[in-house]
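Every protein chain except one is present and positioned as in the full complex.
What follows is chain A.
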Amino acid sequence: MLIEQLINGITLGSIYAIVALGFTLVFGVLGIINMAHGEIFMFGAFIGVLVTTSLQLPLWLGFLAAILITAVMGYMLERFALRPLRHKQGVSHLAPLISTIGVSILLENLSHHLFGAGNHPFRASFAEINFQIGSITIYLVQIVIFVISVILMMALSFWLGKTKAGKALRATAENLETASLLGVDTKRIITMTVIIASAMGGIAGILVGMAFNSVTPQMGLSMGLKGLAIIILGGMGNVKGAMAGGLILGLAETFIVVYGDSGYRDAIAFLAIIVILLIRPQGLFGQKIST
């Protein structure tokens, strides 16, 4: 029982980590909270439903389509909602935040319109496959989610730590002016960051659809707020913090449902923020993108 819950918690936590990474990358580079990230995530989930359930195509095609479409959404977000507000005289520093809130509302309405308000099941072909180890049941879906999340996190860490583009991103996150003096085309790095973050959101959307077998237009908001909670918990703009914070939140939620009262499940994230902010205002891991 305990181990099963642990597995559930880790599965959920690794998805949270992927969502939070999208937030933290954008915050690291642009210094803004992308309130539309949750809705981009939700679109990823719907594209997964569309491809695998409605069109009956294989799961990998669902991932591919979700990645492509959410990447394009990320590009549009940067190009039309964020860039025009940058370096403009007299534009409030809150403007980009408001702008992303606007995009998030637009996307939620759009998804109501496109997909309907109801609950859409997400049928992975291997949803029922499970393994019994002693008294423990592990679903293949959980393993797939965990493996994809870990690969994604490792790839991101490697990319940020070892590649030229990844280093340029970190330099831009640390100091935009310095990065540009070193020859980094910071506009391109910013665009690339929003695209990567959005595509990660899209992947997380499919993972959540698989995990809960349910996709709704409202899922973006609650996931967005949780992602926000996680990056405050882990340290704004911090990659390790987002991973650890996601895991912590996933485990905490799972155990509160089992051993406490499931009604408080969604409150956990916000309780955690309040406590952390009181004890460690800079978050668990401190600031900015590092490896």
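Operating definition for what follows: a contact is a pair of C-beta atoms (placed from the backbone, for glycine too) under 8 Å apart; a residue touches a chain by one contact, two chains touch by 3 or more; residues count from 1.
Assume contacts and distances are computed from a predicted model.
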**Report entry** Chain excluded from display, named as in UniProt, from "Cytochrome c553", "ABC transporter ATP-binding protein", "Reductase C-terminal" or "Isoquinoline 1-oxidoreductase, beta subunit"
**Finding:** "ABC transporter ATP-binding protein"
Query - Absent-chain contact - pick from A:N130, A:S180 or A:Q282 - result: A:S180
**Report entry** Residue, one of A:L107, A:A124, A:A168 or A:I230, that touches the chain absent here
**Finding:** A:A168
Query - On chain A, residues whose C-beta touches the chain left out of the figure - result: 89, 164, 167-168, 170-171, 174-175, 177-186, 288-290
